[in-house]
Structure formats: C-alpha cells, structure tokens
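Every protein chain but one is kept in place in this view of the complex.
Chain naming follows the written order as A, B and C, and within any one chain the residues start at number 1.
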Amino acid sequence: MVMPQSDDYPALCDALLDTIGRIAARHWCPATGGNFSARIDDQLRLITRSGRDKTRLSRADLMLCDARGKALNPADKPSDETALHARLYQLDSRIGAVLHTHSSTATVLSRLSHGSSLSIHGFEMQKAIHGQTSHLDALDVPIFDNTQDIDALAERVAERWPADATVVPALLVRGHGLYAWGRDLNEAYRHVEGLEFLFECVWQERLATRDLS
Amino acid sequence: MVMPQSDDYPALCDALLDTIGRIAARHWCPATGGNFSARIDDQLRLITRSGRDKTRLSRADLMLCDARGKALNPADKPSDETALHARLYQLDSRIGAVLHTHSSTATVLSRLSHGSSLSIHGFEMQKAIHGQTSHLDALDVPIFDNTQDIDALAERVAERWPADATVVPALLVRGHGLYAWGRDLNEAYRHVEGLEFLFECVWQERLATRDLS
Amino acid sequence: MVMPQSDDYPALCDALLDTIGRIAARHWCPATGGNFSARIDDQLRLITRSGRDKTRLSRADLMLCDARGKALNPADKPSDETALHARLYQLDSRIGAVLHTHSSTATVLSRLSHGSSLSIHGFEMQKAIHGQTSHLDALDVPIFDNTQDIDALAERVAERWPADATVVPALLVRGHGLYAWGRDLNEAYRHVEGLEFLFECVWQERLATRDLS
Partner (left out) sequence: MVMPQSDDYPALCDALLDTIGRIAARHWCPATGGNFSARIDDQLRLITRSGRDKTRLSRADLMLCDARGKALNPADKPSDETALHARLYQLDSRIGAVLHTHSSTATVLSRLSHGSSLSIHGFEMQKAIHGQTSHLDALDVPIFDNTQDIDALAERVAERWPADATVVPALLVRGHGLYAWGRDLNEAYRHVEGLEFLFECVWQERLATRDLS
C-alpha cells in the first residue's frame, strides 16, 4: 500500500477523526451514515471506509484514495459516495475537506423545497458561511435530486458549478443529506454547524407560518 | 443455575450492556422502560431483568431464558415482554438480537397512523435497514395494536410473519414503542438508529404538511 | 445545628444529589429552578437550599427542615416552596421523596389545558407510574393554578387530596412546573422521567391534531 510521505499524515488522520467525532456527537451521521474526507495533497485523499459506525472510529477506519476516488489499496472499500468527494476536490483545488452529514431537518427541508435550491436570508448566522458578509446577503444552497448513481450525481454537481467559483460551499441531496466543504476541516465543520443552525431556523419559521414553498 | 458453556458469554453480556447503554444515552428507554436480548445459542437467550433502570445496568441485571422465554433460574424475573422476544428468535433463526425501545416520536406516529403499517419511502436512510437498497424501495413497518397480553401479541406477530422471510426487521406496537432486530447487536442497533431517524423525518413532514394519514 | 443520628444520612445526601444531577442533565431544572427533598424520618426532611445552580450541587447545598418545613438551623434558607414539600410528606406517610422540575413541555401543556387536570390514556408508558397497570387506565394529573403564596397552594393540594389515597403521585402547577413523588428517590425519579415522556407524547399529538382541549 502506498503511504503518503507527509509528516502531517498522522495529524491529519486525527484531525479528521476529531471532526467526525464532533459531528457524530450531534447525531448528524446516525446508523453508520455519512462520509468524510480530507485532501492530503494533489494526488491523495483520506476518506472513511464504507459502513462504519461514525461514533467509534479509529485510524483503521480511514483509507486512501487517488484523485479519481479509486482506493489505493484494491482490498479497501471506500464509501459508496467517494466519487462525489473526488469530484468536489477536482472542481476547486482550494477545497481541503468534504463532510457529508444526515440530519432530519436537512433531509425534510430538502424534500419540502421543491425547487433547485433552498434560499436563506435575513439571518446573522449566514456570516458563518465563507463568502457571506451580511444577513442581507442571499444564501442559496443548491438541491440535487437523490440517486443511487453517484457518478451521475457528481456529473450534475459539476454541470452546475459556477464558472466564477463563487459557489456556496455546500449542497443538499433531496431526502438524503448535506454536503459541506471548506479550505480545511475547521472551516468545513463551521459550515456544517452554521448550516444546520440555519436549517433549524428555516424549519421553525416554516412550521410557524405554514409557508412550505 | 445453568450457565452457558461458551467462552463468549462474558463478551456477549458486555456487548449487550454496551448496546443498551447507547440506547439509554439517547433517552430511548426512559423510566425503566425497554427490554433487550441476544441469542446465545439454539437454546439460550440473554435478556434484561424486569424493571431495571437501563442507564445503570451491570451484568447482574441480565439473565438467561430458554427458547420459550422461561427463566432458567426460577427465581429470576425476566421482562414482561420476554415472550415476544422468544417468538421473534423462533420465527427466524438468523435473528441474533432484539431491541425494544420507547421514543415519543415512534409512540406518537404509531398512534397517528391508523392503518396496520407505517409506510416510509423516498429517504436515503432507508438503506440503513437490512434488505433496503435504494431510497425508491418501500419500507413498511408493521403496526400492532397494544395489549397487556404479550402471548397474544406474539401470536399476532407470528400470524403476520411473511412466508418468504422478506420481513422488515422491525415492528411498532401502537402507543407503546419499537421492536427492531438484526443478525447481531450491531445490526439491530443500526436498525433502531436508522428507524428513529426516519420516524423523526416522517414526523417533521407530517407536522409541516398536516398530512396525518 | 441538629444532625440526624441515622448512619444513612450521608448516603441519603448522596442519593438525593445523584437524583438531582440526573434531572439537571436533562435540563429539567434550569436557571437555579427546581427543588428537591427526601424524608429522613418522621421529623426530618432533607431539602435543597434556595437559589442554587442544580447542576453544581454538593452536600453543602442541602439542609434540614422539620415536618412543617421550618429550617432546623434558623440561619439556613430553604427553597421558597418547602411548604408544599412538607405538606406532601404530611398527606401521605409513605412518600419518601419529592421532586419539583421545570420542562418547557410540562409548563406549556399545563397552560394549554384549561381544566383542572391533564388526562393521559392509551400509552404503555403510563405503567411507569405507581398504580397504573395498563395503557387502558386513566392517568389524570391534577393541575393547580400558580400562585406566589405557597402556603395557599399547599392548602389547595390538601383539599383535593383523595380520602382513599389512590392519588396519582404527581401534580402540575400551571405555567410553573411538575411535582412528582414516590416511596423513594428511585420511584420519584421514575415518575418524573415517565411523566416527561408522556407529556412529550401528548404535546406532539396535540401539535399534530391541533386538539388544544
């Protein structure tokens, strides 16, 4: 098995495990759900193995993929959704970490929102998302229909990627969950936490006002 | 008292206690509620004693029953619902663990759903349930009316058991709670966690859309 | 200061602190709210001091009162609601512990329920409450209007106390919170946990069905 040469490899493993642990403690990756990765260098990605309980991971539950999402060690089985992680790293070389989570509120909002994005505005918490500078900004989180064909999903994400790279660092898969990313694990985690807060606000407001648009 | 010969007996006790501890931490077996078991071998079942606080169990709070749910040691008092556990192990020899939990959402959904099952579809999380391969599958969780006559309840479960064994590994008792099982404790726990997530989604959607069917 | 002679006194202090700790961990006594007591013997009650943060108690935050709720040490300030605790111990000599908690759901349900009790039926969890043997039983939790005059509240509780002592071991004070008691701390705690579960179920059902009666 090819191992990364970087001295930072053990530290990156531990940082990824720490981030997953925080997400698992919020119950945002139940029932072995969710998958999580970090960019090691131009060629290598560190990613969770398929089907592991995310509350109880160790370094042995992480594995290496190449830039196309192929396991470096053919015996390893990465998450089914590795292809989407790989595509995101390819679409923007500044992305350092990709986190895929499942909360009931994100899942339900993505199903109640029939359009191609969830529009959020008027909340101070938007400023937790890279690129947002005011509650008056518009934060439109793209929504993609769910599919079991991850390559096709990755293709649709690429097709919709803005040429000017002013992309919101997150997307929802309808009835499935949230993908959020960042330049590093801390930023990606901040995006997850900020977006989950915003989803909860949107959910509470829709429930109160019965505005299900 | 007859003791199982298996060297794995202490390990199975600890694994069962660990699983119960995770469920208790989610507040899914409050007020001494819930009961939990594992198959030791063809003849023996390990099950929680009646009326114990599930957040504070030790090995002494577990006991042995035979395949019909009768305490091996006549002085032991198993859970009132042992007969249903026993029947489930009898209905499918592949079942290795049975977990019975109480969440308010499962309880309320089973009461709001007037039919004989709760139908779930369109959610990626369905794939956490054995036998489901896509969000497009139908996941129909059977609902049984509650009764204090557990033998009668076990009989009704047996009558409804599908001949082809393609059973959803869970059932709801109306106004009472969830039974979920699996080939081992980890799978049974994954089913509890996945179903509770799905129940929460269904609850949130019904609340938003006022669809109480 | 008079000290109880019983060897069990330190153990009872620790048991009361443990019970309060469990309740505080559920956020059922926020903002220094709630008060908690145990019967030591015919003459003495152990009770929380006024205004302490219930997540951070030690033995020094407990004090002794006589059977009428008067501090044994005149320098000690018991909870403002000690008179109601004292009256409950007087009304039934079998009561060993009284727990007064605050959850938003209990508070809101007591305000939405305009009658003199909250009626609960059809839930298996009712069996967690002493005296209930089936989900078909009726569990009517008395509701009393709130007042800052605790002696008057205690008097109203006494007036409504059933002659046959078949009392539900709990009451709600409207817009204020829950009192639950039991023969010992464990039973009283089971009543709190079981009732909070039932309140959550009732709340979710009322929200879904818009039945605010």
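Please note the rule applied: a residue touches a chain if its C-beta (ideal position, glycine included) is under 8 Å from a C-beta of that chain, and two chains touch if they have at least 3 such contacts.
Owing to the predicted nature of the structure, the values given are computational and were not obtained by experimental measurement.
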* Asked: In the intact complex, which of the depicted chains does the undisplayed chain touch?
  -> A, C
* Structure fact -> Filtering A:Ala38, A:Met125 or A:Ile143 for touch with the omitted chain leaves A:Met125
* Full-complex contact with the absent chain, from C:Leu72, C:Leu91 or C:Leu207 -> C:Leu207
* Structure fact -> It is residues of chain C that touch the chain not shown, namely 27, 30-33, 53, 102, 104-105, 107-108, 111-112, 146, 148, 173, 175-177, 203, 206-207, 212
* Asked: What chain A residues would touch the chain not displayed?
  -> 26, 122-125, 128, 133-136, 186, 190-191, 193-194, 196-197, 200-201, 204-205, 207-209
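Rule of thumb we're sticking to: only the chains that are shown with their structure count from here on.
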* In this assembly, which chains make contact with chain A and also with chain B? -> none
* To do: Indicate the whole-number Å distance between the mean C-alpha point of chain B and the mean C-alpha point of chain C.
  => 32
* Asked: Hey, how far is the Cα centre of chain A from the one of chain C, in Å?
  -> 45
* Structure fact -> Note: chain C residues in touch with at least two other chains are none
